[in-house]
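Complex shown without one protein chain; remaining protein chains in place.
Which chain is which? They are A and B, in the order written, and residues in each are numbered from 1.
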Amino acid sequence: MGEETMKLKQVAALTGGTLQGNPDIEISGIRAIEDAGETDVTFLTKKKYLDRLGKSKAAAVIVDKEIETDKAQIITPNPQLAFARLLTEFYPKTRPEAKVDPRAAIGQNVTFGDNVTVSPLVCIGDNVSIGDDCVFHPGVVIGEGCRIGDHTTLFANVTLYHNITLGKHVTLHAGVVIGGDGFGYTVDEKGQHYKIPQLGDVVIEDHVEVGANSCIDRGAMGTTLIKTGTKVDNLAQIAHNVTIGEHSIIVAQVGIAGSCTLGHHVVLGGQVGVTDHVNIGDQAMLAAKTGAFRDIESNGVYGGVPSLPMTAWRKAVTIFAKLPEIKKKIKEFEARLNAIEKKDSAS
Amino acid sequence: MGEETMKLKQVAALTGGTLQGNPDIEISGIRAIEDAGETDVTFLTKKKYLDRLGKSKAAAVIVDKEIETDKAQIITPNPQLAFARLLTEFYPKTRPEAKVDPRAAIGQNVTFGDNVTVSPLVCIGDNVSIGDDCVFHPGVVIGEGCRIGDHTTLFANVTLYHNITLGKHVTLHAGVVIGGDGFGYTVDEKGQHYKIPQLGDVVIEDHVEVGANSCIDRGAMGTTLIKTGTKVDNLAQIAHNVTIGEHSIIVAQVGIAGSCTLGHHVVLGGQVGVTDHVNIGDQAMLAAKTGAFRDIESNGVYGGVPSLPMTAWRKAVTIFAKLPEIKKKIKEFEARLNAIEKKDSAS
Partner (left out) sequence: MGEETMKLKQVAALTGGTLQGNPDIEISGIRAIEDAGETDVTFLTKKKYLDRLGKSKAAAVIVDKEIETDKAQIITPNPQLAFARLLTEFYPKTRPEAKVDPRAAIGQNVTFGDNVTVSPLVCIGDNVSIGDDCVFHPGVVIGEGCRIGDHTTLFANVTLYHNITLGKHVTLHAGVVIGGDGFGYTVDEKGQHYKIPQLGDVVIEDHVEVGANSCIDRGAMGTTLIKTGTKVDNLAQIAHNVTIGEHSIIVAQVGIAGSCTLGHHVVLGGQVGVTDHVNIGDQAMLAAKTGAFRDIESNGVYGGVPSLPMTAWRKAVTIFAKLPEIKKKIKEFEARLNAIEKKDSAS
């Protein structure tokens, strides 16, 4: 990792936190509690890890409230955020040299911003425009007419079909496919599937990150739209004409069918499925493996297939596990009712 | 989109429908109700959208029965099909120039049909035969001994292992992998997994389309077979020795385990899983997220994990949500029975 050092007061200043302890300690790294050495800063998110801190060699600890410790401490409302920021500072991403490798295949009328890296074995179609500071890893294929904003990174073997628009600071991980045809067919007179031409496009706004081998299809006639700041994990499927609002989180292997609309700050857990034309309100959360077959209200937390409000789902699955007892009770009650009724009719 | 125009009577003729209205209106495009301009044709599938049509600028509308409107109308039994056909006509797919790019790596004894496009950075193994009018996008890798029919398109970064057979008019979207080893192991004396050599192949018949990053494994000893006209969405997994019948629909993220057989016109919804050696009859439908662990009858509609007939599943999940009420009732009945029995025994 990094080789430079920094005084603790500088570290504290970077977090915006308050420093208690020797401001002149030299800090060389940022590490987890167990791994931290004598010149490292660490962080504490949960009180229950306090004993681990005692055993840690860390020179200083980031905390949300003052604690009893013989280490220096940096007090800041969100230690995890401070920690992430310090990691970014201490271990800056390296990037390959800015140049267009001659082994890349570049189309006609391609415009490049400043400081762009085009690796060997990249293929860029005609009429593509590329912003400043972009990095394209080997095997990237960019279709005709794409527009790519500044500071955007495409990892190896990413495919953009034609006419895709990527904003600034977009990151697409290896194997991502943007703009494949939506899955749209209609049945003809012979019972065969006739393809509905997929004539739309995909727009991915700023600061979106998409995980490895995920797929985002182009709109049938309009646009598939991923708004600013949304993060998509690996192997997710986003179908044609979906809109995902700002700052949403789409965990791995989620599938979102055609024409769904998600609000902002939505969270979909791993392997969630959403059927077509479903609307999911702002800040809604769906637990892992949920099947959302109907609209989901804003701020709701849901689980299950089909989805139920989380507390209702939790209660129901708890009883589900006890269904054999319920069945037994039913049988028992039947016998007891029969006995009572027999006695009653005899009396 | 398209730049040419056509008279409305020509448009009607292309659909095979009956025209009511001015046959000589010039039509320049085909668009959704909301987007259509004054020289566009649109279509109406549901009566409830009739008021939207009133507000639409469209010059003409495709309908299945005559409606009251001041617009011209084309009457045809399947407006969506007519619409799709007109889209195909008005916005024909462009294809890259037919040539073998010198930056592609071509093996020995490769035969090319007429009018083939091999993009830069394509790699074709030895003894491959390629039909007429094929298009291979950049990054495509074709293994030794593959046979590829006419009019077949492989999008960027598709991988065909060795000895794969593709029919005519096949479309494989970006990142598709055909012919990887099936997942077959047996346990040896030390409790370690010994690989069963996967010696079979894959045959994909005519007019099959496979979505981005989907995988179809080669047979262990025989063939994994996808029959004519079947459409597979993105990120689907089709294991070794599966057979899928004609004109089936496999939605995104479906997984079909080894040696399953699907009939014709089967529909598997998103994220469906089918365990190994299961047979699914003709025209069966499985709802999204179904787990099919046993054979499914022809024409059946199923849902749930494990799968139940759709109506039974719907009833059961409705009651599932009310399990807390049932539990409460059980407790109440217990108390009431106790009270009655106590009274009875006292009397």
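Note that a residue touches a chain if its C-beta (ideal position, glycine included) is under 8 Å from a C-beta of that chain, and two chains touch if they have at least 3 such contacts.
Everything quoted here is computed from the prediction, not taken from an experiment.
One chain isn't shown here. Among A:V187, A:A312 or A:I326, which residue touches it?
Result: among the candidates, A:I326 touches the missing chain.
From the list A:D133, A:D150, A:D217 or A:D233, pick the residue that touches the absent chain.
Selected residue, touching the omitted chain: A:D233.
Among B:Y49, B:Y91, B:F112 or B:F293, which residue is in contact with the omitted chain in the full complex?
B:F293
Using the touch definition from the top, which of B:N127, B:T275 or B:S298 touches the missing chain?
If we include the chain that is not displayed, B:T275 is the one touching it.
Touching the missing chain, which residues of chain A?
Those residues of chain A that touch the unshown chain are 1, 31-32, 35, 78, 80-81, 83-85, 87-88, 91, 93, 101, 103, 119-121, 137-139, 155-157, 173-175, 207, 209, 211-213, 229, 231, 233-235, 247, 249, 251-253, 265, 269-271, 288-289, 304-305, 317, 320-321, 323-324, 326-327, 330, 333-334, 337, 340-341, 344.
What residues on chain B make contact with the chain left out of this view?
Chain B touches the chain not shown through residues 105, 121, 123, 139, 141, 143, 157, 159, 161, 175, 177, 180-181, 183, 185-189, 191-197, 199, 213, 215, 217, 221-222, 235, 237, 239, 253, 255, 257, 271, 273, 275, 291, 293, 305-306, 308, 312, 315-316, 319-320, 322, 326, 329-330, 333, 336-337, 340, 343.
Here is the rule we use: only the chains that are shown with their structure count from here on.
Cα superposition of chain A onto chain B: how big is the rotation, rounded to the nearest 5°?
120
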